[in-house]
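Our next item is chain A:
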Amino acid sequence: MDTPKDQTKSQKPKARWAPALFLCLLCTTAFTLGAILQQRVYSWTGSGGGDLMQVLLGNGRRVLADQFFTTADIYFHSGAYPSIFDRQYPSTNSARLARGVQETPEQEDAEHDREIALLNRPIDWIERFGRNFQITKETHLSGGKEREILPWLKLSADLDPKRVDTYTVASYWLRVHLGKPKEAEEFLREGLLANPDSYEILLELGRLYFENYHDLARARNLWEAAYRRWNKREAGKPRPDLRALDQITVRLAWLEEEEGHYAQAIKWLKVALAKKASPNPEGLEARLKELQAKLKEAEAPSPAPKA
Partner candidate 1 sequence: MSVEAPSILSTQSPARPSSNAAVIRIENLVVEYPGRGIGQRATTAVKDLNLEVYQGEVFGFLGPNGAGKTSTMQVLLGFQPPTRGAASIFGVDVRQPIARQRIGYLPEMTYYYKFLTSEELLRFYGRIFRIPRPELEVRIDSALKLVELEEARKRLIRTYSKGMQQRIGLAQALINNPDLLILDEPTSGLDPLGRMKVREIIQRLRSEGKTVLFSSHELGEVETVCDRIAIIHRGELQVLGRVADLVEEHQMDLERIFLKIIGYGMNHQREQRA
Partner candidate 2 sequence: MNRIRASISTIWAVSGIVIKELYRRKDFYVLFVVTAVITLMMASVNFFHEGKIVRYLKDICLLLIWISALVIAIATTARQLPAERESRTIFPLLAKPVTRGQVVVGKFLGCWLACGIALVVFYVFFGVICLAKQDHIGFWQYFQAIWLQWGMLAIVIGMVLLGSVVFSAPSANATICFVAVVSILILGSHLHKIAITEPEPLSVLLSSLYFLIPHLEWFYAVRDRLVFDQNLIPWVDCLLATLYAAAYVAIFLCGTWMLFRRRVLTT
């Protein structure tokens, strides 16, 4: 018969391994359940994980992306930017940075004046004194310093690749002011991958080929593709994006005119007029007449050489 001491000795190895084995068993159970449940969780949420940003921030990344886009705008205005409390007329999402790209200087100035109107009237001594520390003098970046906005646009695009404005705005500054059409094209193509149905990116890509590479054939293909996308996405909407349609059609008309394809150019202007895309239909009508005259002139048989 074993003495108690012997019994302890014989039980010792078992006792030593038991907790470790139990731990292994628990781990195996947990990992197995994890593997089974993961598939089920994907089926509940309808997604298969996504990238790190998506996992970490969820939908919050869109808010951050918006904020970074606004930061780019703040940088463009050298830090002089009214807060939401100072703004009498709230800006739209695409902000003033994009307007700087698309509008006339007069329109832009008028908008600025309205926005910074409250900044000019301090209500009390606290606000008046505080102005000494704030940046109140607005200057726009120029002379290559426009590059300072780029990191925020890139970060904004990384956070929300579905935000089309980011690509078009960044491309504008890259190709027009910083002389980097190659980088602009890369960025636009990146945007196109994330937004294959975006007529805005195709429009901007067409402008790049037209203005920077003078590749009219590619520009035409891209703008025509943009027009098709526009039709697919916007045509059925009660309030379609007519401004984009105006830009696509007018640019196509312009390109065709440059190439001497007046009939085609007329066709695009007629599309613009039919869809009431232009904010200045009278101007468009006048242009149409000019083109029709040019077409007539081109089609008219050349006068017979004098005998």
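On the choice of candidates, all candidates are chains of the complex that A comes from, given by their letters.
In this text, a residue touches a chain if its C-beta (ideal position, glycine included) is under 8 Å from a C-beta of that chain, and two chains touch if they have at least 3 such contacts; residues count from 1.
In this text, all values refer to a predicted model and were calculated from it rather than measured experimentally.
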Interface partner of chain A in the complex, by touch - 1 or 2: 2
Contact footprint of candidate 2 on chain A as seen in their complex: 75, 78-79, 83, 85-86, 123-124, 126-127, 129-130, 132-135, 144, 147-148, 150-152, 154, 174, 178, 180, 183, 187
